[in-house]
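Just one protein chain is left out here, and the rest sit where they should.
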Amino acid sequence: MSLLAILFLVLGLGLISWISARMRASRFVRGVGSDRPHSLPSYHGWYVGLWVTIPALLFLAVWASVSPGLISQAVLATPGAANLPAFGMERAAVLSEARAIATGAVHGGFHAQAASLAPAYRTAIMHYGLIGAAVTLILAFAGGAFAFTKVRSDFRARTRVERLVMGALLIASLIAILTTIGIFGSLVFESWRFFNMVSPLEFLFGTQWSPQTAIRADQVGSSGAFGAVALFWGTIFIGAIIAMIVAIPLGLMSAVYLTQYAKPSTRRWVKPILEILAGVPTVVYGYFAALTVAPALRDFAVMIGISNASSESALAAGIVMGVMIIPFVSSMADDSIAAVPQSMRDGSLAMGATPSETIRKVLLPAALPGVVGGVLLAVSRAIGETMIVVMAAGLAANLTLNPFASVTTVTTQIVQLLTGDQEFESAKTLAAFALGLVLFIVTLLLNIVALRVVKKYREAYD
Amino acid sequence: MTELAAMTPVPTAPKRIPTDWKSDLMQRRIRKRYASERRFRFIGLAAVSLSVAFLAFLLITMIGNGARGFTQTDIRLPVNFAQTSLMLDPTALTGPNAEAALAAANIQGATEEAAVAAFGPDGADYISDGAWLSVRAAIRKDPAILGKTVDIAVPASTHIDIAAKNGADPEIRAAYQKLEATGRLSTGFNLNFLTGSNSNDPTLVGIWGAFKGSLLTMIVTLLLAFPIGVLAALYLEEYAPRNRWTDLIEVSINNLAAVPSIIFGLLGLAVFLNVMHLPRSAALVGGLTLALMTMPVIVIAGRNAIKSVPPSIRDAALGIGASPVQVVFHHVLPLALPGILTGTIIGMARALGETAPLLMIGMRAFIPAPPAGITDPATVLPVQIYLWADEVSRGFVEKTSAAIIVLLVFLLSMNGLAIYLRNKFEQRW
């Protein structure tokens, strides 16, 4: 029996038990006062239904992850498996092929042995499938029977069901913590393995980046260099300098214009348009940067006499990234300006200040902490942005101040290191996790500082 | 009040000399201030215009390039089956072994021969590498055409296609004009682009495979992120005790919402692929990864929506004896649902446009057929765009832009729906 069939069977049983328990409970005498049944019939239904489904489904989940291992053990124990090749790759290939034949996914095998192992597979799958189905159904019935006997007039089914609901709520919110732990744990673990091969000092302060390590042990001359300084510089150059030079003035002035000058009708139209700018996927920006902006900038650079202009320039990636960030800066600035009390604005206007003097000398200084927080968040977003730089920034790790030259970034290199055909254990792939760890920590710190600044600022005016 | 009294005598002259606002100096100054006011206002307007202009430029570029991706030039290729080297017996194509017979026949060779026969020695270059597929389909439909001479519409090669859309080298233009003169060229809507999958030949590619991958991935994401996100939001907003654990959960969620997406890709690679050994490149893993990324967005939107339900409604429900769980599920959740849905749509739109984390878990494979299930190797629209953007062949430029148009249409309609919902259900208590 397939997993899916059992799943539906259990759910069907759950539905039946829900209905029958509900019917049974609805026949309770409708007393008054303390004689009244504690819970509504549907709560009894839920109580029984959940007892039928949850233990059974939990078992099914565990079984689904355990049984493939048990099946292959059983197959390996058969005499036919004795002369399997000991070498890892081929052995695994034969086994997976045999499994595919047994489940009917393919008809003919590449390895002759696979076909001979297929019957063994088929019996093992059948065997463990039956065990799994039987235990699941027994659990469902046992749970149902246990719960059904409890359905009495004075049984507090609602309390029990609600306790379970609370449990589900708690588990759902714990997933956020688990994800954080998962991210941090996996990054730290893989980075630790990387730092066993490459010294952290070399990684953090070395200026030589050429991650091509030997694929075979006997290859010479390609031990790889993992000095990431040029990557860090490229990331800062594109994300924190060029992109911000574009995004801060445009975003801030857009927010100022829309909040202070624009007619409400204009504002109603322009704001969603800016939000569209934020909703365009990054891969589209990347394509646009690579296809349109970068060649135009290169031609421009050549025209003004910069001979070594690259077609994958830091400038192209930075400008397009800046445009992507505009709505973000603009909405943060919008919020910050809106948080400055109206009385400040009135106070300044009542002194005879013009609107622009009021904005420049009172509103913006008062909103500054909020704007700074927003800019920090924008920087954190820009340095973590991947697709634009992957498609438009290039791969050469240059330590350069020339915006027309090609630079590479942390995220570009992560993609580059992990998308080739590489063994997972090599320093090259593990380096991606070390870069990821640096990126994670830096963005985390930026976010914490930014949120603290913004929060403090909000409190100042509340 | 002695202190105050001591201050009262004003040190300066008792009669004030009023500021002369009409003096030349003052008038000049005020003109300068108004000029700077106008300048400032203009800079603001310029900033808004520039941002909007950039969006317009981006969209126009994409539409300009992409519109051609939806059309395809076809050649009506005269095929005289009798004169080709095709060894295929029409009777073999009616029996049960028809597929095997078709597979064994060299239809590709025969197609190229027909092209050479029709258009001269360069003829094979005029038709797409996949032209024989159309011929095969024609034979399958009506085996009787074998032995006759028939016109079969086949896709033109990329060069001819581009030339037909006005943008090729002079050499190819010459070939194109020669073909055009035969009256066998026609440019029409490229249905294959919507129904096909990836291919090496830009004339044969389609987005259905990637689109289906996106669809499967989004289903997995939605099924996981929505319930978990809503439940977590309910817990944090309605039940969570104020303690260190709750703070930890809140900090986690706020930070997850700001973690770069590529980090989620690394998590997916390290945990789902290397620890849990889930299938590589599959929509299941992509959906799981994106669900972890989307969940915080839904939680934050959900909490804001729940927070905006006024406490009086909770008090009213509690007052008539509802349990806390009943209060939340019968009253608070239905009222907060539009807000939660808006946040969910926005989160899903972001997930739909996401590329980087999916590259990490290997959803960048060449997928020539649409995935059948969530464990099959698949790719998604944004990754497909990324892969096509890397192709050298010029024919891919318009296909990439066309795929971008499709993606943008979906994203914009999702965002539009979210804005519509927000405006329709926005309630002020």
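Note that the chains are named A and B in the order they appear, and that numbering of residues resets to 1 at the start of each chain.
Definition applied: a contact is a pair of C-beta atoms (placed from the backbone, for glycine too) under 8 Å apart; a residue touches a chain by one contact, two chains touch by 3 or more.
Following the convention adopted for this analysis, contacts and distances are computed from a predicted model.
As stated in its UniProt record, the chain not included in the shown complex is "Phosphate transport system ATP-binding protein", which appears among "NADH-quinone oxidoreductase subunit L", "3-oxoacyl-[acyl-carrier-protein] reductase", "Phosphate transport system ATP-binding protein" or "Cupredoxin-like protein". Touch with the chain that is not drawn comes from one residue among A:Ile54, A:Leu70 or A:Leu349, which is A:Leu349.
Taking the complete complex into account, A:Pro341 is the one of A:Pro68, A:Gly167 or A:Pro341 that touches the chain left out. Check B:Ile30, B:Met87, B:Met276 or B:Ala316 against the missing chain and you find that the one touching it is B:Ile30. For chain B, the residues in touch with the chain missing from this view are 1, 3-4, 7-8, 10-12, 14, 16, 18-19, 21, 25-26, 29-30, 33-34.
Interface residues of chain A with the unshown chain, by the touch rule above, are 264, 341, 343-354, 357, 361-362, 365-366, 460.
Simple rule for what comes next: only the chains that are shown with their structure count from here on.
Distance between chain centres (mean CA atoms), chain A to chain B: 17 Å. Partner chain B is touched in their complex by these residues of chain A: 158, 162, 165-166, 168-170, 172-177, 179-180, 182-183, 186-187, 189-190, 249-254, 256-258, 260-262, 270, 272-277, 279-288, 290-292, 323, 326-327, 330, 354-357, 359-360, 377, 380-381, 383-387, 390-391, 411, 414-415, 418-419, 424, 432-433, 436, 439-440, 443-444, 447-448, 451.
Contacts from chain B toward chain A in the complex involve residues 33-34, 36-37, 39-41, 43-48, 50-52, 54-55, 58, 61-62, 65, 227-229, 231-232, 234-236, 239-240, 248-249, 252-256, 258-264, 266-267, 269-271, 274, 292, 295-296, 299, 323-325, 329, 349-350, 352-356, 359-360, 364, 382-383, 385-386, 389, 397, 400-401, 404, 407-408, 411-412, 415, 419.
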